[in-house]
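After this line comes chain A, so read on.
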Amino acid sequence: MNKRISGLMNWIMRLSVWSLLIVFGVNLVFWALRIILKLLTRSHMSLTGELTNFVVNFGISIEIWGVILPLFIAYPLFKWGIQYGYSRWNIWLANTASLVIWIVVIWLAHLLKNVVDYQQMGLHHATDGLGWDLVAVIEGVLTLAAIGAGFALLNRRWKWIIGIGGPVLAFFILGSLIRLIFVTFDSQSLANFFAVLSFNWMGVLYGFLFIWACLMFGLIYLFFMRMQLRRD
Partner candidate 1 sequence: MEKLKVQTITKRYGRKVILDAVSFELQPAKIYGLLGRNGAGKSTLLNIITNRIFANQGAVMLGEQNVNNNQASLGQFYLMSEAELNLKHTKIKDLFSGAELAYGNFDFENARRMLTAFKISEDQTLAKLSTGLKTAAKLTVALNVNADYIFLDEPTLGLDANHRELFYHELMRTYGERPRTFVISTHLINEVQQLLENVIILDRGKIIVDEPVIDLLAKAYEISGPSNLVDQYTHGLKILTSHNFSRIKTVTVVEKLAEQRTLPDQVKVDHLDLQKTFTALTDGGNEGE
Partner candidate 2 sequence: MHFEFDQSAPLYQQLADQLAEMIFTGIFKEGEQVPSTTQLSQELNMNPATILKGMNQLVDQHLLEKRRGRGMFVLPGAQKQLAHQHREAFYQDYVASLVTEAQRLGIDEEQLLALIKRGYQNGKA
């Protein structure tokens, strides 16, 4: 790793840890309130039950943390970086390294949640679907990071336009595309097409996921290279 980006990584990690601690703290407070309430009403409690409950709730909070961080960090990171003469390349590099770290953290949180969840059902199920879980986290974080970086390029007015118009347009295009497919192709050729797909369904899925991840990664790079200090 570049010594040059240690300052950027320092800033990102401090922000990540602080926000995580806040999330942890909020969870702790609500969990403690629940415990107190249970004590006051003399409800049934068990140590493992309450701990499980805490870990599960924290896991949900980490999801939220994992959504918010990549979505909102691009422009603040950029602004902090240019203040100290960091090049866009190095800012992007630090951002990429952070994405990796966040993906791993989120995935480990899932693993922990699974372990706790499945404790009651048997440990050997805990590792089920962990690979797919990782894929989901990667796709999710990359997509959010791409959206976040893209929004960093827009001023306030365009943020609203894209933010609302974008999804609307996307649905419209998707819907039209689907209708177009069903109109242009007759049921036989469509059936053939899906047959071929399902024959190698996993391949298609892998392919799509890989292409999507690459697309998002590329967009993140593009957006960081075009980022500028905005006037608004």
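One rule holds in what follows: a residue touches a chain if its C-beta (ideal position, glycine included) is under 8 Å from a C-beta of that chain, and two chains touch if they have at least 3 such contacts; residues count from 1.
Selection criteria: all candidates are chains of the complex that A comes from, given by their letters.
Model, not experiment: these values are computed from the prediction.
> Which single candidate from 1 or 2 touches chain A in this complex?
Answer for chain A among the listed options: 1.
> Enumerate the contact residues on chain A facing candidate 1 in the complex.
Residues in contact with candidate 1: 4, 6-7, 10-11, 15, 76, 79-80, 82-90, 225, 228-229.
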